[in-house]
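Take a look at the structure below.
All protein chains of the complex are present and in place, except for one that has been dropped.
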């Protein structure tokens, strides 16, 4: 019975890279948070402190910034793929690389009714995300791309019910046929890379906007019997729309808005005044998958199960 | 030499009230965070524990929620005025009330190209603020209203210089004639209530949007020699536009975007790749005032100087 | 090619339960944050909105609070086991339950040199964690317990080197033979439940304190050639000490303290003045395992890979 080193990875987290394109007076901005992680034969670093196989996290940082200039940084998915492939292809001990990216959106300032050329207002809505994994070299190399967003806060003031649920001796909740439904949605979708084809030619921006539009549309339009149902229909609509997606995973806090009791003050509260509660909150997590989808492999894996 | 009770106030902070108007199928939402504070003859509560003059903070909460229905909650400034006046007018020991409010904006979900009737996406941009103070009763009652916002994140990729500054033996900074200028702006403006007139008839929404539009416009258009200059011109433009404003105060972190050194990699970085740094940050605070403005009185006071 | 529901779970997150024992004048406090998640045959809720198999998240909350009284809440691991087993055993559609708990430690206030009976100061150091998974019923039921902590912030001012690393064309980092090493450690250890035996009789408190003491001791005592080496030795020492642990996983940000350049001011900085940087930061993740350990099964699984 031996005690041995298990799974491990290391990298530089949260490189806050801002890339400006200023080829014309109408500048473009890309504002991202890039985390790198390398996997490979780094056992000596752990077992004896020998760093001979360890490319410093500082070097990973330098590379991430440099690639924003060398290779460009427009859509986050191909930027991440290029960076991940570099580490696996060019750094000998590295057998796998995972790049996680957050992107913060800016909109142009409006001045005298027109979009300004070089001034921006941070949009502040959802954060776009990507997680890219590249493993192996040469013809056996595999690449996984997961797109997504977090912190998309949605709310509908009617069109949501919750009743007919299972009851036991701890059940005191009253059923309702009209409530506020609100969530701060996290969604992650896995691309089938064979269908995507050349990452440099794929319409990453259009697909992102299309997925978001579809999900918001279903959330709004579906008369909901439960947040579970809404999530499933949102995911299904996205997969139906985009055949190059293998699956979508969603995590949705049920941000409770409790009807405030105004009866002590002689008032009837007809779904008009609510308390937006903080904790606890319901948390619904669900995935929708294409049943013949390619295997996910390490696409979702955070090495060693680290959260 | 005696030790005595000094300034004091108490209240209920961060009531998360959501008010829905559903008189027609096209619902409206107002999502606010209301904090109340009462000032008055509460010395016995401190000195002996006698609560006879203390209206519980729970009661203040109930009132804030109930008023959202009874009196309505559309613009935050008149809602706050009504609530503050109630505490001062109707609760005998109360001589002053301060109501602070944050408002979170939602935009309508777009479904099939049209704004949805009852589904909203949290906008996520700046948070609108208000601080209302009412003091005294009857004809000697005074009211102060401060409007404002926080967390408006602005950035311009050019049109900003910084040079010609004072140098001493600790100065190592290099001057620059082209840098990124970015801030997360806090602004607060004080209304001259005599000019505002009837709060129920005043265009609070239009004025708020106008102030924000003007400030963004100046930030974008002014070729800046320093963040100080930009702030002053933003404030001046707002006061010129709205004669019913007595003053405006701004607090602006200089969110540093440092040009990343790519020269070790044989690259020239022509203001294209930046590191968005976290800390430390410059912090510029300035006010612009009308020199004949009415006295601020307790408008800005956080009782006892509590921050 | 069909689109189908994939993995899913739901529950009530962040129930902030405070349990006071007041059987004697010397009160005890247990302050926890409990999240429940149920897995099972909830497909109809997603596919048609039928809630017949869904025990409301509100009911899960009521149960968590009630169990703090009915079953008691002292050590978080057996509390979580009891709660998880209840959902699986007593709620028909539930096939698996996962309970995640955070515990916030309080120490007794010291008054006149003595510990006070009923007044406490929040300790503010690391947060203790547990993740309990129970699956299946009757003789085929399996239980997994993961203990741990997060936010244990450690720093050593010497006794840490970093050199001899791999270099490529993006490497500019200088080697060092004396630096500050600091981290905010996350650790999670998996118990072999057969070795633990009766959860009601096991010394959960003593083991927790022993693991923490061992890890801090190794961090302090080991002359470190890399954070990787320190982590491995910390994990190994814990497994050597406690044979009932199958594995330990650690996630350790390298909280960089950069030597501040004082040379422009004619000063030599001999590892005396540092800038504590925020981002980016190195992130080292590693596990140490017993090579004959029982299978982890679903112990680490966050259903559907949801983070």
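To keep things simple, chains are lettered A, B and C as they appear, and every chain counts its residues starting from 1.
Just so it is clear, a contact is a pair of C-beta atoms (placed from the backbone, for glycine too) under 8 Å apart; a residue touches a chain by one contact, two chains touch by 3 or more.
Since this is a predicted model, take the numbers as computed values, not measurements.
Within the set C:12, C:128, C:156 or C:249, the residue that contacts the chain not displayed is C:156.
Contact with the omitted chain, checked across B:12, B:144 or B:212, is made by B:12.
Looking at chain B, the residues touching the absent chain are 1-16, 35, 37, 42, 45-59, 61-63, 66, 90-91, 93, 162-168, 170-173, 224-226, 228-229, 231-232, 236, 239-240, 247, 249, 251, 253-254, 279-292, 300-307. For chain A, the residues touching the chain absent from view are 169-170, 172, 264-265, 278-279.
Residues of chain C that touch the chain left out of the display are 15-22, 27, 29, 31, 62, 65-66, 68-70, 106, 109-112, 116, 118-126, 151-159, 180, 213, 216-217, 219-221, 257, 260, 262, 264-265, 267, 269-278.
Here, only the chains that are shown with their structure count from here on.
Central chain by Cα centroid: A, whose mean Cα position is closest to the mean of all protein Cα atoms.
Between the Cα centres of chain A and chain B there is a gap of 31 Å. Once the centre of each chain is set as its mean CA position, chain B and chain C turn out to be 39 Å apart. Look at where the CA atoms of chain A average out and do the same for chain C: the two points lie 24 Å apart. Shared interface positions of chain B, i.e. residues touching 2 or more other chains, are given as 264-265, 278.
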